[in-house]
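As you look at this complex, bear in mind that one protein chain is not there, while each of the others sits in place.
Right after this comes chain A.
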């Protein structure tokens, strides 16, 4: 059996970066989606990202509401939550932390192939846009950095591989340059402005498509 490959689409990658760019001085988190039918195959495409919080990531009530609504949204659209992402407040911090690990483990308990992503903030502002995502697998209840990161030369053939769609970092950098992060709405912001669409972020998608 060949190893499974997980590819993060430009759209999903851009939304993660835009979310981090929208709230520069706080931690942010969200989830990654893939089509339900692709999850059992050897080639999984992470089609979208849904931004959740940018305040108090360690408090649970609104996270619970968000996950319940996400489950309904996924059910109606034939998608599933395939991953959890987080960008930390501190520039150099690449830890999931206690709360982040708990949320990721919750995602994993529903979808056994789920993974976690931490954003390497220092790679968000490089001159040449490069991959800023650090992928994590769970082993015995512990989240650890996955061996096969995007673009890595050495591959561990016994483990699954993570990739980015071509040009994803460049597309994301251009989106930040176009100030698209001002259009991005997470669940936190949606609660203040309920007319804003946190599930799809159509305004961002339309601009990314151009």
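By definition in this document, a contact is a pair of C-beta atoms (placed from the backbone, for glycine too) under 8 Å apart; a residue touches a chain by one contact, two chains touch by 3 or more; residues count from 1.
We take it that contacts and distances are computed from a predicted model.
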{"item": "Absent chain [UniProt protein name; select from \"Transmembrane protein 9\", \"Auxin-responsive protein IAA34\", \"Chloride channel protein\" or \"ER membrane protein complex subunit 2\"]", "value": "\"ER membrane protein complex subunit 2\""}
{"item": "Residue touching the undisplayed chain, where the options are A:77, A:105 or A:149", "value": "A:77"}
{"item": "Residue among A:39, A:99, A:174 or A:207 that touches the chain left out of view", "value": "A:99"}
{"item": "Contacting the left-out chain in the complete assembly, out of A:17, A:82 or A:199", "value": "A:199"}
{"item": "Touch residues of chain A, complete complex, unshown partner", "value": "22, 24-25, 56, 58-62, 64-65, 68-69, 72-73, 76-78, 90-93, 97-99, 125, 179, 181-182, 190-192, 194-195, 197-199"}
